[in-house]
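Sharing a structure with you now.
Here the complex is missing a single protein chain, while all its other protein chains stay put.
Letters are used for the chains, namely A and B, taken in the order the chains are written, and counting of residues starts over at 1 for each.
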Amino acid sequence: MSLEERELEVLIGPQHPASGHMRLVAKIDGDIVVELRPNIGYVHRSVEKLAEVKKYLQIIPLVERPSLADTTANNLAYVMAVEKLLGIEPPPRAQYLRTLLAEINRIHSHFYGMGIHGVMIGSSTAYMWCFGDREPLIELAQELTGARLTYSYIVPGGVRRDLPQGFEDKVERVMRYLENRMPDYFDIYFNNPVTRARLEGVGVLTKEDAIKLGVTGPNLRASGVPYDVRKAEPYAAYPELDFDVITEEAGDAFARVMVRVREIQESIKIIRQVLKNIPDGPILDEKYMKMIPPNLRKQVEETGHIKFPGVFANLRVPAGEAVARVEGGRGEVVFHIISDGKMSPYRMRMVTPSFRNVILFEHLTKGARVADIPAIYGSLDYFPPEADR
Amino acid sequence: MQDLLSVIMEPYVFVPLIFPGITVAFLLLLVIIWLERKIAAKVQLRYGPLYVLKPLGGAIQMVADLLRYLFQEPIIPKTVDKLAFIMTPALLFGAAYLPTIAIPVSPTFYAFRNDLSLLIVLALSTLAPIFTVVMGWASNNKFSLIGGVREGYIVVSYEIPMFLSALSMAVLYGSLDLVEIAEAQKGIWGIFLNPVAAITMLVLMYMSTSKFPFEIPEAESEIVAGAYTEYSGILYGLVMGASYVKLYVLSLVFAILFLGGWNPIPGFMANDPLLPGVLLFIKAFIIIVIGAFLRAVYPRFRIDQAMDLGWKTMLPLSIISIFISLVEIMIMGGA
Partner (left out) sequence: MKFEELKSQIEERMKDLGAEISGKEPNVVDVKVSREKIVEAAKRLKEMGFDHVKAVTAIDYPNERFEVVYVSSSYSNLELAYFIVNLRTELPYDDPKMPSLLEVWPSVLYQEHEEHDLMGIVFEGHPRMGERLLLPESYEGIPPLRKEFKVKTEGINA
């Protein structure tokens, strides 16, 4: 390096404590970032290509895997796209159960993001607390679905399992715990002067840029755009529920965190409504319910656990095209499925929120300081496997 | 045996080798790192180190860690400046430990007494950061380089105000001799006479030893481990220990300057080094524990914010503390 050369190229990742499975190629001048290019693809697993050789039901676990902390959104969006092609509408109870799981998942996905963000700016306490408080929610989801993270709970026509016995009480206990816990977070982390100094005014995304760059999720809403798929194109049980779209005006890293915090409170509200209003009835579309052999159907009615009808294994989806979108914890998941009537999709396009937010790395870090790179990275709740798919 | 013991009890042997020298410093290292992890774990609702000697809550975890460091291969990358790379950890640790020789244990027990012992301690304590900067250069790694430069920036931001606030106490007591300074606090402790100086010094001590929220030169999520990125094995063990030893030394100085040193001590015990030494150590230990606790509370500042704090807040405060000392001297009618 010659002495005249002012810029230093720093390769952050893929072997770096805070890079995740990606590489950030940063050109820095002193402590100022001149240019930063994310280099993604380290955990690309070709979901779109694999979907073309897998059957429709096999794709459910496939699309869940990339976004480990936010699986329900992918699961739901994919199934909604398939249902649009099949032309079926799941029964109301299934819709409510989907909403319930989606909101539980949203809360623990937000905790995951906030925890990682905390440790990226040096607060190990925020990290440990968030990951600890994620646990009760994961256990709730486990009781409902049988899995901790990759639920595969939502299937075409409904859901796999009915509410377990006494689930409402457990949920209420967890919700009350979370409500009591949130003030602690404000005391030690959100209102910590150092946290404020590190996050306020850092990585400011203006409303115009947020719209122009097509970013999504809390990152969009933190810039004052009140777009939420749950309101824009309501799905599942959301049309019948009362909740607000959370926005912040500042557009900085702190606003993005605050949107997540307030969305947790909003999700608690939604979960309570879901459990109060949940209608009785079947949890799988009648058409498929009929296809379950009678003796198994009796078992299904007793246990509330769906035994898949044989038709599911070789589910054929009519030719056509469908776009489905779902508001996950990290943002909007879009599935665009083109079917030719065979047992696998002809083409499946899966666009995850992280893939749409990756553009922000370039945009927000210009002129920031080196220490701001992790502060901005964490505030985006960016998850490399989800972006790479 | 008797002879050996009497040789050890000689102040000029005891001070550098036992207390406050290498033995206690080393034991403290083993305890404080465990304690720091335990405190953080308590706040974070988890156990922390537990399985090494479970009845005592994993108290000898650090012994196990030390053994691991000892037997781990210290990897020396091909591209480093070998001599500087290998030498600096030892020099860093040595430089951090060196000031202990000038610290008195009781009014009559010290390795040497000098009119300028406060200055000697402070001057020696400034040696260590140089080696961190050298390390950053010798490692031939961009993260190490950034870490070394950050250390350099931090040093210039904390050193002046820290020395000013320490010297404001010297002004107040009218002496640079640590023994005299401690003896002058038989009545009121320095922290009550000049709280501004105490707070400034305390904050800057944590800044100088890379404690949270000033853990900037080795910020993990930004620059991996700063200047220490390429170090492994016992070489890393040394550099990690050095900052704790430095904090230990500065805490002893803080205890003498602001917390009355070995006071209050009954007159008849004053000549026996045991009780004064224990008192001094306990005071210093409390300061270190507070530093360990901060890890669980604060995220880390950005370098420019820490420098702002050093130059724009701490420097004026330290100057104010000198004025406070001067005013108090005037009121009390001379030292």
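The rule we apply is simple: contacts are C-beta pairs under 8 Å (C-beta built on N, C-alpha and C of every residue); 3 or more make two chains touch, one makes a residue touch a chain.
Because the structure is predicted, anything quoted here is derived from the model rather than measured.
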Task: Displayed chains contacted by the hidden chain, counting the whole assembly - done: A
TODO: Would you indicate which residue among A:133, A:332, A:372 or A:386 is in contact with the undisplayed chain?
DONE: A:332
Open item on the list: Out of A:170, A:262, A:297 or A:347, which residue would touch the omitted chain in the full complex?
Closed with: A:347
Open item on the list: Please identify which residue in A:83, A:133 or A:388 touches the non-displayed chain.
Closed with: A:388
TODO: Could I get the residues of chain A that touch the absent chain, sorted low to high?
DONE: 40-41, 44, 46, 48-50, 52-53, 210-215, 220, 225-227, 231-233, 321, 323, 325, 332, 334, 336, 338, 346-347, 349, 351, 355-356, 358-359, 388
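Rule of thumb we're sticking to: only the chains that are shown with their structure count from here on.
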- [ ] Could you please state the distance in Å, as a whole number, between where the Cα atoms of chain A are centred and where those of chain B are centred?
- [x] 46
Open item on the list: Touching residues of chain B toward chain A in the complex: what are they?
Closed with: 40, 43-46, 142-143, 146, 212-213, 215-216, 219-224, 295-305
Open item on the list: Please output the residues of chain A touching chain B within their complex, sorted ascending.
Closed with: 8, 10-11, 16-18, 31, 118-126, 128-129, 132, 188-189, 192, 194-195, 197-198, 369-374
